[in-house]
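Apart from one protein chain that is not included, each protein chain of the complex appears where it belongs.
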Amino acid sequence: MSRDEVLRKVRERFAASIVEIVDRSPRRVYLEVQSDALVPVATYLFGELGARFNIASGVDTPTHMEILYHFTIEEIDLLVSVRVKLDRDRPSIDTLSGVIKGANWIEREMHELLGIDFRGHPRLKRLLLPDSWPEGVHPLKQDYREWDTTAVRDRGV
Amino acid sequence: MGHNRRARQGGVMGKTVISIGPFHPLQEEPELFTLTVEGEKVVGIDLHLGYNHRGIEKLSESKTFDQSTFVIERICGICSTSHPFAYTRAVEDVIGVEEPERARYIRTIIAEGERIHSHLLWVGLAGHFLGYNTVYMWVWKLREEILDVMEMLSGNRNNYAMFKPGGVRRDIDPDVIPVALRKIDGILPTLDMLRKAILDDPVLHARLKGVGVLTREEAIAWCAVGPTSRASGVARDVRKDSPYAAYDRVPWKMITAQEGDVFAKAVVRIMELYESVAIVKECLKSLPGGPIDLDLKGVPPGEGIGVHEAPRGEVFHYVRSDGTNRPVRHKVRAPSFMNIPTCTSTVVGESISDASIILASVDPCYCCTERLAVRTPEGRRLYTGPDLVRLSQEQTRRLRKEMGL
Partner (left out) sequence: MKLPKLREVAEAVSALVHRPYTSSFPRVPHVANPKFRGQPKYDPDQCVGCLACEQVCPVEALGHRDEVSGGGGRRVLIHYSDTCIFCGCCEAACIADHRGIRLSTDWDLAFFDRKTESFETIEKELTLCESCGTVIACRDHLRWIAERLGELAFSSPTLYQSRLAALGIVDANIVAALRDQGRSDRMKILCARCRRQATLTTA
């Protein structure tokens, strides 16, 4: 299956949900879909096209919250990044961990660092931040401000 | 020894929860595993991370693209050049350029040199966990030769500070090449001896074969990468699937195994050592001339992805730029992030004495087995100290006695 075939099939199958396909370079494709279509698209890429789920990266932008799900199709040396745009104030999307076990941890990480809610995740508890970290403070958001006034920030000299 | 008897009397019918970690003076990095055991068998495992979370992604947003390379390098000490490799490739992907020829070869040399010393480190640690402390010492002595070569080439044994977006920072002196080649050739005889000693040993066969099996389906479901998945028959390697740097300019083989157990993982790593040695030698011999740096002046708005096959698997960096000189978003995914959760499949059902070697077999970049504290439900501690390692070493001794050795 070639790169063009992959794009054609995805386009046919999910025509209603695709917002934009950016053909960045021979090895990179950025595919934007509606947020409710994420799980079907990911299932199709992982199940039928045999792509490997690489990781998901959440980005906080001034207008919206974005998640990019990166899939690698090794046979044709293609990295497909599926972009979903979420509402910035209450970002919420269905979990992918039911379909792909490997997505479990990254959803926990995005939940605590960006405040994204993953509906249906079996165990959305903290992964990286300490237990003493306050609730509702998400470090990777653009409006994050230092909350710990007791932290020492000088050279010590 | 009296403690043991009391433990069995108290908890023989119910489940006991064993926590391993998070801090122990002998380990490099803290991590907390909680094993639920029934008798000698592990029935559940839970992981608690975050003891080493340093906020690197947030920190990278406050550094320039060039400065960020040094922050990224210090994500890990053992695979310290894999992260800058992927990151510089990501920045180059944003701009849409590729490094010059000589820089490709130098990058490959540094990356493969790191793979050699990282795999040797793992072999030594595995030896220690199994009770073969001589293997541990000899392998780490061998590792010194490689570290000396890295010091000659880059100026430091770890944290080589060689990568920058657009190429490499320092050139390789032609006078150094014959010395480096001689040192690398010098490790091959000892490597042969170690390989045969480890792979032919019947005790190791009995100890490691069939232990901690990760099936092919599980490896794909967990999206495992690197030797962890290659040992389960998933023939994937970024250097072959998506060639970059000098990996398609020198001949080498991808190493896979089918069984998915700890022994297979050890075999894959040991055989990869030979391939890495071959790649480094070939690159040093056929190093082309030319510039080592594209001398990039700025990064346009956009996003880019860079990947590299680190010693532990594929490392993935995503960089987004808005045209200023700092990344707006920098996502880092170390290979161990995908590999460590596989322990849910591999450790459950095995015995406690195998737990430490199974957890170590994915070569986690944040370490695993350390303090073993067995608590009764009332909270009284029964074991202290590095008992898990001792249990593992005792199991080896028991096996050896059974086999009449």
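In this document, chain identifiers A and B correspond to the written order of the chains, with residue numbering beginning at 1 in each.
In this section, a contact is a pair of C-beta atoms (placed from the backbone, for glycine too) under 8 Å apart; a residue touches a chain by one contact, two chains touch by 3 or more.
Just so you know, these numbers come straight off a predicted model, no measurement behind them.
Screening B:His48, B:Lys63 or B:Arg326 against the full complex identifies B:Lys63 as the residue touching the chain left out. Only one residue in the set B:Thr34, B:Asn52 or B:Thr190 touches the chain that does not appear here, and it is B:Thr190. Contact with the undisplayed chain is limited, among B:Met152, B:Ala278 or B:Val348, to B:Met152. Where subunit B meets the omitted chain, the residues involved are 63, 66-71, 74, 134, 138, 141, 144, 148, 151-156, 159, 161, 169-170, 173, 176, 190, 193, 196-197, 404-405.
Everything below uses one rule, namely that only the chains that are shown with their structure count from here on.
The distance from the centre of subunit A to the centre of subunit B, each centre being the mean of the chain's C-alpha atoms, comes to 25 Å.
Residues of subunit B that touch subunit A in their complex: 49-50, 53, 55, 57-58, 93, 96, 220-224, 236, 241-242, 303-305, 307, 314, 316, 318, 320, 328-329, 331, 333, 337-338, 341. Across the complex, subunit A meets subunit B through its residues 25, 27-28, 30, 52-55, 57, 59, 68, 70, 72, 74-75, 77, 79, 81, 100-106, 126-130, 139-140, 144.
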